[in-house]
Every structure is written in structure tokens, then in C-alpha cells.
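Only one protein chain is missing; all other protein chains are in place.
This part shows chain A:
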Amino acid sequence: MFKILKKEYLANNIWLMDIEAPRVAKHCQPGQFVIVKMDEEGERIPLTVCDYDREKGTVTIVFQTVGASTMEMAEYEVGESFEDFVGPLGCPSELIEMPLDELKKEKILFVCGGVGTAPVYPQVKWMKEHGVDVDVIIGARTKDILILEDEMRKVAANLYIATDDGSYEFKGNGCDKIKDLYAQGKSYTKVVAIGPMIMMKFVCLLTKEMNIPTIVSMNPIMVDGTGMCGACRLQVGDEIKFACVDGPEFDGHLVDFDQAMKRQAMYKTEEGRAKLKFEEGDTHHGGCGQCH
């Protein structure tokens, strides 16, 4: 069993939890993920690692309630435990695997949005700890749904916030802010974009035009997460790649985002039904003829 030591509401249905998981905490690296299964009947839910404390043996996860399972997860309280918590899975971020002297020559810009801000945080923190200055853009629809702003400000060389409605700092989305930074004379040798697939797609379209190598972190549907089921397959260039063992990071200019977005929607009907069942009780079992 894996005990919840801390629980905090961030914003916009996004929750943060510290989980006691010494084996995972000892080995996890920025860029990797874990799989949580709440109880016997639960799904295996892949979640990115937001932070870790090797001494305390804890791993910080951040998740947004999007379906029945994540809604149920948000009802767990400090002191309760998840039945299963496995990781670290996937490959560490390719940047942290680079020789440090070469990494220091790079000018890196992180662009994140929504719950994708969480996996960016440990990477930026790692950069700071290793003396690498990086810039970060957090994009959000509006000021109230920003997460991890204070934490990120402590570790980023420059933190830029872009809000669609202009309620805070720059008005516009992540792409607009990249263009704005270039207009101010900034330039970068690498972009790391993590967030909703639609956001990563547009950042990649822009950076391809601008010729900036771009890494994205993919979060497709997974079952086992250890390289067995193939549910997480993606078209990357000419190849089929498996996000759980080959990723989750890929060259964003090669990922087929349109296909990935369609695949991500595969269980939407089932998820919607399960969510209704969770919210309103056992009344939505299908068969009404309206739900398909």
C-alpha cells in the first residue's frame, strides 16, 4: 500500500499529492511517470512525476479530474493509501541525459500549459540545481487556473505567463508568447513543450517553421505501462513508437498529433458514462440508445 502524505488543491480541478513510495523516489528522474491503481477494481492511471524527495521516500503527483477514476482519486484523503503505485516508468528527459557542458551551451525554453506544468517543474528544478539557466512560459486560459507559478518562479531564469484573456501578464497563448520573445530579440536552441495535445501540436507547427528542435511529452492511453500491451503506440515519423518504453518524450516535429488526438478520444463515450455514474449514481448504464 502507498500512503498519501499530503494533498493540496491547486486550481482548475487539479490536485497535488505526496505519496510514500521509497523505491520510486529513489530512482525517478525528471521526465518519467508512474502508474497509480487506487483499489482492486480501479484502472491503471498513468501520471507524470511532479517532484520527488529521495530522503523522505516520497513522490509528488499532480492530476486533473477528467473522468470517473480521477474524480474518485481526488476523494482520497491524507492518511489513506493507494493499493498500487508503480514506477518510475518511461525514459528520463533526454536533456538531463546530455553531458552537462554541452547542456550548458543550449538555450532552452520550456512551454507548458494546464496540468502539463507539473512534469515541466522537475525538469526546470533539475536544470537550476545543475547550474543551467532556462526560460519558462506557462500558458493558461485565465489567471485563476494557473498552477505551480511560485514554485516555477524559484527555479526558472525567466518565467513568462501567457493568459488567453489577458487577465495576467501577457495576453495570448504560448505560441504568441514565443513570437513575442523572439520579437524582443530572444532566441533559443531547444524548446520543450508539455501540455494538452492541441497546445503541443501548435507549438510544434510554430517551432518547425522557426527551425527550433522541439521535444514533447506524450500522454496517450496506456494499460500496463511497461511495454506489453501496445495501447500507447504513436506514429513518430516513419515509425510506430510506444510511449511507455520509447518515450514519453519524442521529437515533436515528427509526432502525428492528429492521429494521437483521435486515439486519445477512443474511450470518451465509456469515460463519460463512468463519470456520470460517479457523479449521479448508478443510473447511466447505457442501453438508452442516446449515449452512442
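In this text, contacts are C-beta pairs under 8 Å (C-beta built on N, C-alpha and C of every residue); 3 or more make two chains touch, one makes a residue touch a chain; residues count from 1.
Please note the rule applied: contacts and distances are computed from a predicted model.
A.B. asks: Unshown chain, UniProt name, "Branched-chain amino acid ABC transporter permease", "NADPH-dependent glutamate synthase", "3-isopropylmalate dehydratase large subunit" or "L-cysteine S-thiosulfotransferase subunit SoxA"?
C.D. replies: "NADPH-dependent glutamate synthase"
A.B. asks: Looking at A:Glu43, A:Asp135 or A:Glu249, which residue reaches the missing chain?
C.D. replies: Checking the options A:Glu43, A:Asp135 or A:Glu249, the one contacting the hidden chain is A:Glu43.
A.B. asks: Identify the residues of chain A touching the omitted chain, counting contacts across the whole complex.
C.D. replies: Contacting residues on chain A, toward the hidden partner: 23-24, 26-27, 32, 37, 41-44, 68-69, 83-89, 223-224, 226-231, 233-235, 240, 242, 245, 259, 262-263, 265-267, 270-271, 274.
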